[in-house]
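First the structure, in the form of structure tokens, and then the observations on it.
Complex shown without one protein chain; remaining protein chains in place.
Letters A and B mark the chains in the order given here, with residues in each chain numbered from 1 onward.
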Amino acid sequence: MNAGHADFRADGSTANAGAKRGAQVNRLSGGLVNSAKVMNFTFDGKAFQGYEGDTLASALLANGVRLMGRSFKYHRPRGPLTAGSEEPNALVELRSGGRQEPNTRATVAELYEGMEANSQNRWPSLERDFMSINDRFSNFLTAGFYYKTFMWPAAFWEKVYEPIIRKAAGLGRLSMEDDPDAYDKGFLHCDLLIIGAGPAGLAAALTAGRVGAQVILAEEDFLLGGRLNAESFGLGDISGAAWIAQVCDELAALPNVRVMPRTTVVGAYDHGVYSAVERVADHVLAPEVGKPRQILWRIYSKRALLSAGATERPIAFENNDRPGIMLAGAMRAYVNRWAVTPAQTVAVFTNNDDGHRTAADLIAKGVKVTAVVDTRADAPKVEGVELFAGAQVIDTKGRLGLTSVRLRLASGITRDIPCGALAVSGGWNPNVHLTCHQRGRPAWREDIAAFVPAGELPPGMSVIGAANGDFSTAAALRTGAKGAVAALSDLGIAATVAELPQAEDAPVNLQAFWYVKEGKGRAWLDLQNDVTVKDVKLAHQENFRSVEHLKRYTTLGMATDQGKTSNMGGLAVMAELVGKQIPEVGTTMFRPPYTPVAMGTLAGRSVGEEFRPTRKTPSHKWAEEQGATFVEVGMWLRTQWFPRKGETHWRQSVDREVLQIRKSVGICDVTTLGKIDVQGPDAAEFLNHIYANAFGKLAVGKVRYGLMLREDGIAYDDGTAARLAEDHFVVTTTTANAVLVYRNMEFARQCLWPDLDVQVISTTEAWAQFAVAGPNARKLLQKIVDPEFDLSNEAFPFMGCGEVTVCGGLRARLFRISFSGELAFEIAVPTRYGDGLIRALMQAGEEFDVVPYGTEALGVMRIEKGHAAGNELNGTTSALNLGMARMVSKKKDCIGNTSSARAGMNQDDALMLVGLKPVNSTDPVAAGSHLMNAIGVVSAEADQGYITSAAYSPVLGCSIGLGLLKNGGNRKGEILRAVNPLEGREVEVEVVSAHFVDPEGERLRA
Amino acid sequence: MIINHPILGPRDAQEFTYLGDAALIDRPDWQADNAAEAFHDYLYLRDNPAGEHRELWFHEQGDRSWLVVTRNTVTHDILNVELARDVARARGRRK
Partner (left out) sequence: MRYSGLKVIKEALTGHNGWRPSWRNPEPKPQYDVVIIGGGGHGLATAYYLAKNHGITNIAVVEKGWIGGGNVGRNTTIVRSNYLLDGNGPFYEFSLKLWEGLEQDFNYNAMVSQRGILNLVHSDAQRDGARRRGNAMILNGSDAELLDAKGVRAMYPFLNFDSARFPIKGGLLHRRGGTVRHDAVAWGYARGADMRGVDIIQNCEVTGFRIENGKCLGVETSKGFIGASKVASCVAGSSSRVMGLAGMRLPIESHVLQAFVTEGLKPVLDGVITFGAGHFYCSQSDKGGLVFGGDIDGYNSYAQRGNLPVVEDVVEGGMALIPALGRVRVLRSWGGIMDMSMDGSPFIDKTHIDGLYFNGGWCYGGFKATPASGWCYAHLLATGQPHDVATAFRLDRFRHGRMIDEKGQGAQPNLH
């Protein structure tokens, strides 16, 4: 038998109820649950039954279980305070394994067959929690105590104090298994987004829906109707539920209205964009195959109506946190909607008329109400229950659940009242949260003693119903319908207020009352974080008086409920202490999300290998067939090397590829390099602006290497520009900068030189391009290129280019350019022929023992040739640093030339690109090593530069590197130390020319 | 955010790439006597207003127009959107 049952018996209830409806001892008759459909679930391993339509909290209460959780700091026993998403207490771990969800609010967890829930933040059990020892020491654990201690000895913080604190802190547990469920994202557009489907939202939806406006009605709950489901009064001459059913039927028939239950609008972003979370499968054991668990909707709305209702607030008094003490409106919801009473005898504590409704509804359902305690001396009578007007609850009893409350009567005497539950009402706070997500700052309304939306609301948003402080049902219906008419009228859609049923229109009768001053014990404000009135007083005493200091010092409002039920109380206590009005003290910021959102939902499908798109080259399929090893290069997958049978280490493959290219011929897919078509009469002039070096005089049929600078004079990309015609260039960029270079070209074209007659377009994806490199490159290509094109050195010299046809008439572009330093060409064909071309090239190359090669061999060869690449073009190097100062033309206006002349970029000891060779040829050279003089200290001050790139050169038979060295141009032959303290290595290197192989360039001109 | 493209109508700002202050259109004359100083100010100094800000956005996943968007940096309200090329020409930029 669980503690809930034990406590329940202490409450003095009869066994009759249990006998009547199974073990659901506190189940009443009626309600909106389907008692024909029984659902089995477990809590802390014990089996229970509830009904379809229950939440975990209502089902547990029905079974006589009030104890559902433990608080954060003192580990106090707790039961549900609310019946909604503002719940601070009843947090559980739902499900298990990869689906385990910590901190799930039992009050909104829709019951399903087979639900598995466990209490959290307790050990060894919920009833007997070892850490509840903290409660005994609460006097030592006051607000901010940790800022004043745990400082000595210094080393103890990480080693002793913090690990203990970390272990004790936290709430639920995460399994750390991968979440098996899928999440989706979607986009919706509408004229009118209605947030909340209570009476205000429903009236608005009917009004807007009937005139054909595109409407989205989003409701957090799985039932539409809002408070109507929780109250006993009807609309017109029918029940609330019947009216809701009518409205739902009508809305369902309107194709222009999208009704979204189980959907919480969580954030209000710029320009009418809202984020919403739809819980597609949280009310079932597991999502259907292929279906997501939740969907993140991005809703683009022209207008929005906030009809998010209001949240009741508690009153603080000593020991006001025991299981069984809950908000009065929540208790009505349990009684009316879920046909559950938290106990068989109940008392009510209120400062307003609304609390009296709870007593009336309980009595109507046959629950014994032992007292209505009203702080107002002139409180109205309630039929059938003893009223204590002008009285207060000053203390409570019951270790694991409430057994009695102690009253201080108006006469001054105390009285103990037995009860298993206490309904508390301190008034209602409009749910203004979404109005604050941009610049809105709520304003105080004295008549309801609450903040209402004010200031600059998110553009396009207006607020209706209780969210705006209009608490009666009639007002909700009226403001809802009128709000819709006004919003639509902004959009030029004429609508008239729908005919609305008669509804209760009770005024708010309330006398602000925040906390009971009597008593030396603790009176809780923030139940989850265990922030009490005493803590606020201490914060005040220590001058943490601004509302933000109060929050941060005491942690008030920082729990998973974000202060929905606690901020106001804390604010009120502080206001009293500083002698100001509540609005003068201020209110804390409400930030998105309105309720917490699973990270899986925000990520959607962008997880695992689908985190980002994968771009494959035209030869990918062929390369896969060859067993290629691939590597991520930005979004692209490129072949890294092509292992062959018997090769056990990547170096074997790469060395073989390099040697075979330098000996005969190799082929590499270079499609990923950016390609930009530049056309127009002013194309050459345009490129003169874009590149640091001159392009005006480049002959048709020729290619030139070009260096691009940023406007600050730093080199950022290099590549080639081939002039195919007087007014037509093809520019190549590095793979990494393809998008950036294109963007910058468009900027130059549209913003800097808008009258240049030039067009640019990215053709990276349009052409498949292959490098064919090695002494036999020409021979191989001649077999592919149609015979009418002469590829001889005379007819097609180094840096030549032209349009050709291959394989019998397929158009192609041929460039005689070389990254490898060998006789080399790059040939491009329309992308759809890329796969065919690689196969044709490989077949044609068989007689030369052609090798396909990947990015590693490419990298080795470019280091052997001293070509700068990404590691050298690292965003901090100028043309001067790269040894290309002379390329920066001073005779024309190119981007970056003016700024590159600044003194700091032209110092005598500027870094210069050099080659580095180990003195001992077996020593490895590691990129990222720092260069130090051969003798002297090794220190940051003595730093001479660093190694940018390194590779093993199979041609030279040793490791080689490129580096940026201070005054590097004048230090050839010098011996330096390449230090790598990170890996405990130091290697002597010699400064050499960066052109390790064929420095005269004879091979590439062959 | 939503940017009301002068040609394409309202588009999600996610389709665009942001550059910065529209003053980047006013690239100085490289041959002026004070070119070094002018380029320094052009490249590095910003008004950075809290309020209306004219700024450059590139419709990268769209029609590749550069736009000058007038946006309030406090409220994020967008007050005007122009084609940057029109702005550049109006500010006297030619070839």
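Going forward, a contact is a pair of C-beta atoms (placed from the backbone, for glycine too) under 8 Å apart; a residue touches a chain by one contact, two chains touch by 3 or more.
Not measured: the values here are computed from a predicted model.
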{"item": "Omitted chain - touching chains that are shown", "value": "A, B"}
{"item": "Hidden partner chain, touching residue among A:593, A:706 or A:802", "value": "A:593"}
{"item": "Candidate in contact with the missing chain, chosen from A:530, A:712 or A:746", "value": "A:712"}
{"item": "Touch with the omitted chain, as defined above, among A:142, A:805, A:889 or A:967", "value": "A:142"}
{"item": "Absent chain, residues of chain A that touch it", "value": "72, 98-103, 121, 139-140, 142, 145-152, 154, 157-158, 162, 165-167, 169-179, 181, 183, 185, 267, 269-270, 273, 275, 296, 298, 437-439, 534, 538, 541-544, 546, 548-549, 552-553, 555, 559-560, 562, 589, 591-593, 596-600, 602-604, 606-612, 614, 631-633, 710-714, 716, 870-871, 874-876, 899, 902-906, 926-930, 938-940, 943, 946-950, 979-983"}
{"item": "On chain B, residues whose C-beta touches the chain left out of the figure", "value": "1, 12-14, 18-21, 37, 40-41, 43-50, 53, 55, 71, 73-76"}
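As a convention for this text, only the chains that are shown with their structure count from here on.
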{"item": "Between chain B and chain A, distance of the C-alpha-averaged centres to the nearest whole Å", "value": "29"}
{"item": "Touching residues (chain side chain B, partner chain A) in the complex", "value": "1-2, 17, 19, 24-25, 27-28, 30-31, 35-36, 39-40, 43, 56, 58, 60, 64-66, 74-78, 83-85, 87-89, 93-95"}
{"item": "Residue numbers on chain A that touch chain B, as the complex places them", "value": "269-273, 300, 438-439, 456, 459, 682, 685, 711-712, 739, 743, 746-747, 750-756, 893, 897-899, 901-902"}
